[in-house]
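Take a look at this one; I'll ask things after.
Removed from the display is one protein chain of the complex; every other protein chain stays in position.
A, B and C label the chains in the order they appear, each numbered from 1.
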Amino acid sequence: MNGMTKIVKTIAGISFPFIVIYGLYVIAHGHLTPGGGFQGGAVVASGLALILVAYGSKWAATKIKEHDLSLLESVGAIGFITVAFFGILFGGVFFSNFIVGTDLLFGGIPLAGAADINTGGTLPLMNFAVGLKVIAGLFGIVFIMALAISKKEESA
Amino acid sequence: MIANIPYLAVVGLIIIGLSAVIFKKNLIKIIIGITIIQSGVNLFLITLGYREGSTAPIWTSSPGGVMAFPVPQALTLTSIVIGVAVTALMLSLVIHLYRHHGTLDVRKMGGDDQ
Amino acid sequence: MNFLDQLLSHAPALLVAIPLLGAFLTPLIGRVNDKLRNIFVIGILGFTGILVILLAQQIFASGPITYVFGSLDPYVGKETVIRILFEIDALSIFMAMIAIVLSFSAALYSWAYMEKNTGLDKYYSLLLLLTVGMLGMVLTGDMFNFFVFLEITSIASCALIAFYINKVKSVEAGFKYIVVSTIGALFVLMAIALLYGQYDALNIAKLADSITFSFVDKIALVLLIAALAMKGGIVPMHMWLPDAYSRAPASVSLILIGTTQAGLYGVFRVLFTLYGNVITLPTISMGWALVILGLLTMLVGVIMALIQIDFKRLIAYGAIAELGYMFLGVGTCLTILANPDITLAQAPFAFEALKGGLFHVFNDALDVGLLFMVAGAVYYATKETSLNRLGGLARNMKYTTIFFIIGLLAISGIPPMNGFASKLLIYESTYQLNPILSIIAILSSIMLLAIFIKVFHAAFLGPKLPQFDTVKEVPRSMLLAMGFIAAFIIIFGLFPDLIVNTIVDPAANALIDNAGYMRWLIGG
Partner (left out) sequence: MNFMEIAQTGITIIIGAMALAVVGIVVGLLYKGIDRKIAAHMQGRIGPPLRQPFLDVRKLFVKENVIPENAITWVFNLAPITGLVATITILLYLPIGGFPALLDGIIVAKGDLILILYLLMIPSLAMVVGGFASGSPYATIGAQREMATMIAYEFPLAIIIISLSWRLSLVQGTTHVFSLSTITATPLWGIVGPLGFIGLVILLLTLVIVTPAELSKIPFDSPEAETEIAGGLLVEYSGRNLAMFYLTDGVKTLVMGTLIVALFFPYNLSPLLGLESYTAIIIDILFFLAKLFCVILFSVTLIRVSIARLKIDQIVYTYWVPLTLLGLVGLICLMWDQTIMTQFGMQSIANMLGLI
């Protein structure tokens, strides 16, 4: 799949940072507002997909490799499950939210009426892990499908 | 009556989806049918958790008053995530089938195998 | 508290968490070395197996365990139960044993069987994910969680069925499977939503406590049973099963047996536990429905197996026929349980039937699993699955032939193999419900024998074929995996009483002991 016209490329280039920032915002505020790792990750991945479509899969294939994405995905998943395992070590139960109520980052206890980012305990950490996994996973799916289609075009 | 409209929509969506799965011969349309059923079920879950005049279930920024049930929303989100994975998987299989047969029509995918 | 106690107290979570962690670590380790990755996967599954055995010991000794995720207390406030929890009774751990035995031997078998394929990192990841899904399905105590694990199983097994991505038939089988199982899973979700909407709970025990068998509950019951029986491959909904089993790699077919049985577990759990309190209300119709579905499954499986010429497809239909026995046994028990005029104590045969049905779940997994591995070995050695073109392999593949004979005797219920032990329990109890049931069961078992003798003749005996002159015995890891399962078969066959008393009896008791399952609700 080749890239599209210059207009599309430019517009995609301009809007891409905004999409990514918005997606990262959704991930980071997952424990405060609607959204979270999956939703934010999907937003970021769609931004990446926009670039992919605009610049073409051939160009993208020079920039990124398939197994890098799967590595990233694995890292996200391992991060998620490691946080859950830390629950056993520090909180006594799998998935236990051991950070809430401590002085660590995100350790604050939420109060009604005031959105405080420094709350949520392990939830933001898990959101980051899931976000990473979803970004890599969803973009990976789109990327591989695009590669598959471009191979088809070549052979045809 | 007006409160029942979402449920009617659920039934409608599921029936549309099922009939697409059963009667359509195009693989992509079958997948679309499945996603329509999925939407129907998700809509059902969301509707279950809604209370009249309620706000989004975010404790820290609630203006007060009733909130919708958060659990069905969480369930719906999970089900959407699963739906994405399933759809992606089905589409990737369809890509392979298309590459082999050159068509998406199940009637034209003749079996040469025993 | 020493390390072992610590380990054991977290075992319910670890059973799912460790294979999950392993699944994500596998691609990373696969980058280092292929052999290391194989050892890692086998090690992970072996460790999980040890955990299952340790946990089983504890459960058989002291009753069901609940493990709450994220907190020590399942309650939020006084009434609400929204936390995810694992509720493990003897039946769950019984099914978990089956799942882990199958996955472990599949991993062992894959070492040599899949060696020449590419994309093995993904293969092993999916294998572990599938194990996670099966274990999660049987261990969970939460309906929605059950749905999630059901979907994990569907997705992983679909990807594994279509693993030979360049073979179009595999892809078609995978597509068929995913379409059918997704619609089934959506039915399950719909039923869960219906139940949740009425009782404001997702926990199985909590739901079972408050269920009233309203009209909506009936709809939910039908949706659940239809969807889960479909996952289990019961006859009117069995069309995906032969394709999936025969097109997947042999090691995957082995685990797929575990997935179908996790579906059957769902059926049993829904009927006996979720609707356990109202089991007398639907009169005897549900039990008879199971019995008739069982008979139908047996007959259709056997008759379709008769006309197959593809080795693995034939075994797949044989597996369908075997599924009927489980439904027959369990259905007989349900018929008596649901009959308000007879108590279980007055009809001891019902409990025997239940034990037979559950024991057969394990035996079927072993027998059909062994046969699939043999079919895989034949394919590995000859690159051929059509029975019309095979022949005379007993000369070159002695061990495989012996394993096939063991599997053949076991699946058709010939003493002294394990299939006989469980089928005997079924024959000797179902005849009291109606003599015809046992007669049909015996008949289809004998038909199975004839079918597999035919296969034995076609594949292993008969004249020497020139194209198979150079065929060699399969590598050691495959023989080891087959021997592992065959050892189980023979041990179960020689000491059936031991197995029934230590494993099956607690599982059957747990299935009908509804109050025991819900004990934690009232705090005890």
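Quick note on the criterion: a residue touches a chain if its C-beta (ideal position, glycine included) is under 8 Å from a C-beta of that chain, and two chains touch if they have at least 3 such contacts.
No experiment lies behind these values; they were computed from the predicted model shown.
Peer 1: Let's see if you follow the contact definition: name the visible chains touching the chain that is missing.
Peer 2: Every shown chain touched by the left-out chain: C.
Peer 1: Among C:V278, C:I342 or C:L449, which residue is in touch with the absent chain?
Peer 2: Checking each option in C:V278, C:I342 or C:L449, the one touching the absent chain turns out to be C:L449.
Peer 1: Can you say which of C:S438, C:S477 or C:N514 touches the chain missing from this structure?
Peer 2: Touching the chain that is not displayed is residue C:S438.
Peer 1: What residues on chain C make contact with the chain left out of this view?
Peer 2: Interface residues of chain C facing the absent chain: 392, 394-395, 398, 401, 413-415, 420, 424, 427-428, 431-432, 435, 438-439, 442-443, 446-447, 449-450, 453-454, 456-457, 460-464.
Just so it is clear, only the chains that are shown with their structure count from here on.
Peer 1: Report the inter-chain centroid distance for chain A and chain C in whole angstrom, where each centroid is the mean of the CA atoms.
Peer 2: Averaging C-alpha atoms per chain gives centres 36 Å apart.
Peer 1: Would you kindly tell me how far, in whole Å, the mean C-alpha position of chain C lies from that of chain B?
Peer 2: Between these chains, centre-to-centre, one finds 28 Å.
Peer 1: Where the CA atoms of chain A average out and where those of chain B average out, how many Å apart are those spots?
Peer 2: 23
Peer 1: What positions in chain B touch 2 or more of the other chains?
Peer 2: In chain B, nothing touches at least two other chains.
Peer 1: Spell out the part of chain B that touches chain A in their complex, as residue ranges.
Peer 2: 56, 58-62, 77, 81, 84, 88, 91-92, 95, 99
Peer 1: Okay, in this complex, where on chain A does chain B touch?
Peer 2: 32-34, 36, 38-39, 42, 110-116, 138, 141, 144-145, 148-149, 152
Peer 1: Spell out the residues on chain A that touch chain C in their complex, using ranges where they run on.
Peer 2: Going by the criterion above, the answer is residues 67, 70-71, 74, 77-78, 81-82, 84-85, 87-88, 92-97.
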